[in-house]
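Have a look at this one before I ask anything.
Every protein chain but one is kept in place in this view of the complex.
Chain nomenclature is as follows: A and B, assigned in order of appearance, with residue numbering initiated at 1 for each chain independently.
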Amino acid sequence: MFQIRVHGRGGQGVVTATEMLSVAAFEEGRHAQAFPSFGSERTGAPVVAFCRIDDKEIRLREPIMEPDALIIQDPTLLHQVNVFAGLKQDGYVLLNTSHSFETLGLGDMLSTHKSERFCTLPATELGLKHIGRPIPNVPLIAGFAALSDMFKLSSVIMAINEKFSGKVAEGNIAAATEAYELVKEQMEGRTHA
Amino acid sequence: MSFQPVKFYQTGTLTVGNRLLAQDERSVQANQMRSNSINSGHRACQGCGEALGARYAIDAAMAESNGQLIAANATGCLEVFSTPYPESSWQLPWIHSLFGNAPAVATGIAAAMKVKGRNDVRVVAQGGDGGTTDIGFGCLSGMFERNDDVLYICYDNQGYMNTGVQRSSATPPAARTATTMPVGPEPGNVFGQGKNVPEIAMAHNIPYVATATVADLRDLEYKVRKAMQMRGARYIQIFVPCPLGWGAASHDTIRLARLAKETGMFPVFEAEHGEVTSVLKIRNKVAVEEYLKPQKRFAHLFGKHAHPETVARLQAIADRNIRKYNLLPEGEN
Partner (left out) sequence: MLKQIEGSKAVAEAIALCRPEVICAYPISPQTHIVEGLGEMVKSGTLTPCEFINVESEFAAMSVAIGASAAGARAYTATASQGLLFMVEAVYNAAGLGLPIVMTVANRAIGAPINIWNDHSDSLSQRDSGWMQLFAETNQEAVDLHIQAFRLAEELSMPIMVCMDGFILTHAFERVDIPSQEQVDAYLPPFEPRQVLDPAEPMSIGAMVGPEAFMEVKYLAHAKQMQAIELIPKLADEFKQIFGRDSGGLIRTYQIEDAETVVIAMGSILGTIKDVVDEMRAEGHKIGVLGIISFRPFPLEQVRAALIKSKRFIVLEKSLAVGMGGIVATNVRMAVTGSGLRGFTAIAGLGGRAIPKSSLHKLFRQAEQEELEPVTFVDLDWAAVNKQLEREKQTRRSGPIAENMLHDKGIVGVSAKFG
């Protein structure tokens, strides 16, 4: 079972992100379970949501305390919430920022974890560019697909089409595609380096 | 217009002999084919205003709906005296659920009829003043606000008579009830701000609001029939004296209802979409004492330890009603 925890703020589409992750996994014939941290959070408040992916029925209902992957939608949370709590030694981290882990003071984590599984993505900028709104969730999902190889970009696009239609869907697909390519480039840059 | 252009052949009375009218002008009750919706044999007290009002109102609604009528009833005297197990006075489909939910139950019935395409079947809800102005008030307002296709009839006897004469929000100031005893420096019910449910109903801008009394049963029948010709939420509040709860003689039920109207204590009017369209004018204006004195619930205002200042305050309420609703005939204002 693969467990993903998504951190963000109310209004950033955190819950939608996990739902779309689960839909992308479902599109590939896998079992998936997405659920929010069940608060009455208002816009701007820290929000957590979860997604489990497995090849068999998922019965477990506890919150994800030892994630295989973290998607952090808002870097300002790093100073407010212990977003890395329980992260597995070989876990993935995708952080929405145009800075580097080192600049954000997270250089230590790269040495204690598998640094090739850590990646940044300017997802808010991608959201603004393609959708006209600073919503980073869809680029991050696509970026996560590239980072983890958990599912294909085409499955993310199917999840987008299920959730949105018309221009919004088009914009999201463009954002997802660029995010996917950006992360792939970063990954390849590392292997060649 | 509730005014009916008929000639009064009998003097000294306000009633009209049915036999002197053409068939189609006669009252529903005068018709042998009346539905007897609430049949004889029920257990209401002697002189019960509510039983009389309900009989006229529901028979009129039955006549207007061609017998295609369903009634929802709040808990209260009407429910209890009409359906002691295993008997029922009701000759129409009738349901009693709870004290405070008759408007909502009626909404449910109306929704069921609508979904089944039975536009011919009409729905009435009914309750006493406690079930209407107090505990059922939330459901009533909801039914009004959605403009559900229900005629709600409130039988107003100004207190919780079924439970032993306690105060409701319809109990008049100074009245003695089991919870507003005539003791202390200000005996009887408080002079509060009152809760005028007909006016609150009007504030919902529903198609029809009317008041009526059991002293003028032709007017009552007319208003029920008129309400039944409309769709949407409608409200009629009928003034029904309670001999037991008011400490009045059984034979005074009609007289007290008439005096309530003639003093201005109970304005009788109609309103459509939030605007008053007609009032029943006072024929012979009388002072409130005449209305208060036959009732033991006001006895503490008179006699050895009289409270004339309290009577004056009640007169002021009546006078305000007269001004507000323009109850005096033309030329007497």
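In this text, a residue touches a chain if its C-beta (ideal position, glycine included) is under 8 Å from a C-beta of that chain, and two chains touch if they have at least 3 such contacts.
All of these numbers come straight from a predicted model, not from anything done at the bench.
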Considering the complete complex, of B:R146, B:H251 or B:K324, the missing chain is touched by B:R146
In the whole complex, not just what's shown, which of B:V28, B:A54, B:L69 or B:A233 touches the removed chain? B:L69
If the hidden chain were put back, which of B:A104, B:L151, B:V288 or B:L301 would touch it? B:A104
Absent-chain interface residues of chain A come out as 5, 15, 18-19, 22-23, 25-27, 31-38, 40, 45-46, 48, 50, 58-65, 80-82, 85
Residues of chain B in contact with the chain not shown: 67-70, 72-73, 79-80, 83-86, 88, 90-98, 100-101, 104-117, 121, 138-139, 141-142, 145-146
